[in-house]
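Removed: one protein chain of the complex. Kept in place: all other protein chains.
Up next is subunit A:
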């Protein structure tokens, strides 16, 4: 056993490739017996997994407890990751030395203080003080290129100066006390030489250990929760974020390159950029690459920097490779500077059953999680695509919106377009969804049932859940939800609620046919019956706004009923139209619906004349006209029958009455777009109803077959 030496404290910049290289070299020089790394001690048993061939950085340690989660992300260019890799290869023990996650997740979250930036990124702060925008290039210029050993010690000294007079408090004090305790334990356990890899900020706190008693006092009695730890895949873009959310390293791809390029980073980088541009079919020759390297170097010389950094390289690429054009520059930015990448974890990582099932499903359905958004067009007639669609809908149900639907590209109800983008926090959502079930379908069904059972779920909410259940093929959950709908509908006196709920149910019923899931007919029928019974009383005594809403509801129900083909609704409306005292806009709308259906023309024109006569208050007449003509002026242009009836009424008015209705007409027609008004005028002038007459010249018998077919297609038989 070697003589006991003072522990070596290696202060690093988290996710700094320069630090990573320095740490690796320093560890190889020191050959410590144990490596302590800033991270939660609960992860000690998980370290071995880092060596698994299936482990592919960026990954993160996830600590999860009662709805709160914390992450410790690592990329291949993270010093901590390199320390783990070194320890694995050298066969020495790795311990994590931060405050246990059991405590940090139990403590209340701290508001970031003013000097937060210095604490989080002290090397970045030093770089800024030296006038550098990119901390990595400051590190390169100032630390790396001096070519001396012991650079990390110099950083430690700089930190001591930066921390002068700083008294750690709150979580920071606890964390540093915990680190010191772990360090003392390691020394006590008889390790000869100890190396600690931690954020540069903490170096002064760990050098020259004070007596243990104070730390023990500080750490006594702090709250604690039960914590589960595991590895999860991570993305480059979220590396720097402390909690895993928010902004990240701006140029992870560049850092990755800096760390992994064996030599000549600038030449390799620009050659890579040229390759990216060529892939997109842009002509870039080797001569371009040569010139861009020269420009990058002379720019670095002009700026007094020893080597070109990211800014010089990008400017050289812009001026030479991209010939000043912005689009290719963006391409390089996206593909190489950011270079978004999703890591992977081996199958032996601890996972909740739900995560494991999702992995199986992903493999079965050949959907790979990726960090960059990718578009998928699914054809639901194919079993594979149908399975994918169901999986995505189910995941959406349990709060994992991996895919978002877009407007489908093709026509037909059998197409779905999705944008898939995997985000690291989905793993947390999956862990949180674990109590609902062990497979994705069970969990989704349970979640749907839970949503439906909520006291405050409205009828419309319930029916939309039904729709989502059908899309996700959660037949197991349906009976419960349908029962809930029945109960709600029976208790709900508000016809408007029923009306809002109906369209989604009807759509669901129709979809159900396509997707092979069973009947809703009984519920929709009873819902419709209730609506028809309750509609008349619901239309009395409405103010303007509610009348307008009711009109929209009636429209919604009407188009839904069109899919069902029910006579009950039609006759209800016909009865309603005969009543008096309906709000103008609703009556107008109902008359129009009947007119569209096939009510006799005379009837309609009589009604119109009556509604517009001077016995009615002007507002009501205007509202009637608005309801009647809703759908815009284009209908008047293209429906000669409608135009004829309005025209007939208008020309039939005596002069005095015409003057009276003029303001109302202006009000209605004023809402139409000018070109529509002009077209209506043209139609009237050219005596447009003529084409309708011509149509009657056609051979009715010959046409009958075609008409019948059309009616069948429209579902009107």
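As a working rule, a residue touches a chain if its C-beta (ideal position, glycine included) is under 8 Å from a C-beta of that chain, and two chains touch if they have at least 3 such contacts; residues count from 1.
One rule holds for everything that comes next: contacts and distances are computed from a predicted model.
Trainee: Just by its UniProt name, which of "ABC transporter permease", "Oxidoreductase", "Multicomponent Na+:H+ antiporter subunit B" or "ATPase" is the chain not shown in this complex?
Mentor: In UniProt, the chain excluded from the picture bears the name "ATPase".
Trainee: Out of A:161, A:213, A:287 or A:327, which residue would touch the omitted chain in the full complex?
Mentor: Missing-chain contact among the listed residues: A:287.
Trainee: Of A:299, A:386 or A:680, which one is in contact with the hidden chain?
Mentor: Touches the omitted chain: A:299.
Trainee: Among A:320, A:371, A:538 or A:593, choose the residue that contacts the chain missing from this document, as touch is defined above.
Mentor: A:320
Trainee: Which of these touches the unseen chain: A:311, A:362, A:526 or A:566?
Mentor: Counting the whole complex, the residue in contact with the absent chain is A:311.
Trainee: Please give every residue of subunit A in contact with the chain that is not shown.
Mentor: 283, 285, 287-288, 291, 294-295, 298-299, 301-304, 311, 315-316, 318-320, 323-326
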